[in-house]
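I have placed the structure first, in the form of structure tokens, so that the comments after it can refer back to it.
Every protein chain but one is kept in place in this view of the complex.
Naming follows writing order (A and B), and every chain is counted from residue 1.
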Amino acid sequence: MASRLDLDLDLDLDVFIGPFDLLLSIVLREEISLLEVELGEIVAMYVTKLEEEGELELEVATEFLVLVAALLELKSRLMLPGAEEDLTDMEPAEAVEELVSRMLEYRRYRDAGRALKEHFESQRGYLYRSAPLPPELRRIEVETAEQVYEPEQLAAALGDLLEPPPRPDLSHMRATVSLRRRLSVVRSVLMNKPVFDFDDQFGSEDRMTQAVTIFALLDLYKKGEAVWEQTESCGPITVRRVQSGQNGLAKTA
Amino acid sequence: MTELSPLARRIESLLFLSNQPVTELALAEACEVELAEAEQAIAELEADLAPGRRGLILRRVGGGLALASDPESEAAARRLLSRPRTPPLTQAQAETLAIVAYLQPVARPEIARIRGVSSESAVNSLSERGLIEEAGRSRFGAAIYRTSPLFEKVFGLDGLDALPDPSRFDPTPEDEREIRERLLAAGEQRAEA
Partner (left out) sequence: MTELSPLARRIESLLFLSNQPVTELALAEACEVELAEAEQAIAELEADLAPGRRGLILRRVGGGLALASDPESEAAARRLLSRPRTPPLTQAQAETLAIVAYLQPVARPEIARIRGVSSESAVNSLSERGLIEEAGRSRFGAAIYRTSPLFEKVFGLDGLDALPDPSRFDPTPEDEREIRERLLAAGEQRAEA
């Protein structure tokens, strides 16, 4: 199997300017300490290059990444206090061995993956059935069935159903007051009393009813059926019927 | 040993993979052949999969063709595959089952009226589990249900008379008709609420 490590990547780093594979061998020969190399920058440059070329050959990319990962691992070992003894003495040849074994291991699974992928293709045509069991097989057989439920459960369930549900609690809901109904109330009052005092007539109603009654009065005023006046702020309101055909003027405070 | 024609083989494959009956037309279209050609292959397959010849049988059901297992294998299939489940009854299932048990035969709309909610899913699962079964249709075409012999076995009941007396949930002893009326009245209130 041909090895494809033609990584044409030109780097422009603080510590190094030149091709990636040169950097690799320099690092391996310990001419530059890995500690000085920004591996993240290398990856970023590599990705940029791939983008510029518009081709992402995964196979090459993965090999590159395996390399960078191995470098990262070496670097992280260098950065760990105490681990240094292991590596300061590490000969370039040893570092190469480390990388080589990592790349060989990866290559084994890459090739196994390819074989699996091919195998997967060859098997895709076989389709299997997936259907639920027929209903008769999903059921217990009468002959072998044993008691699993308590009959009391049924009596209790029926008892629950016999109980009428509690009346829903409506206390949180306001009774609605209809404008139309208030209009007819005010009209019928005006029929009997052409002039009346609002408080005398509606003072005992709740606030909502009183408010809607005011709306009803506004409506009657607009229609020209009634006028009303309040001579002082918060004082009594006098409501007066307007004879049909007569245009009244309301005096409001 | 005989071999099936390529088209009959293909149709056998399709019926094997489909969970639903398949019409002859759909088979012809999937195989990209004329209907008449498909019909001929189906006839070949039908003869080959006649009852008693193989483990599979070709059946015409629900306007289409379907493969089914030989009914003679049912006992073996039960031993191999069936793990009948008896999970606890949900509240909806218990209520529905109680209505059917005490009031049977009872029509599906009546169950819904008593419970105050549509009871379709509970009825279906009780039916699928074999605890209730259809006992005909009402005048208006609604399914009428009763409990099954399996129901009595799994509740350990020696006949329906052995159902516990529901009257202790009610201060006044009443006959079944009155219970039914009370249930319906309570159900209507539930439906309104």
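The definition used in the following text is that a contact is a pair of C-beta atoms (placed from the backbone, for glycine too) under 8 Å apart; a residue touches a chain by one contact, two chains touch by 3 or more.
Since the model is a prediction, treat every value here as computed from it, not as a measurement.
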Taking the full complex into account, find the residue in A:11, A:67, A:156 or A:216 that is in contact with the omitted chain.
-> A:67
Hidden partner chain, residues of chain B it touches = 1-4, 6, 8-18, 22, 26-27, 29-32, 47-48, 52-56, 67, 69-70, 72-73, 76-77, 79-81
Write the list of chain A residues that the hidden chain touches.
-> 1, 3, 5, 18-19, 21-26, 28-29, 58-59, 62, 65-70, 96, 99-100, 102-117, 119-131, 133-134, 137
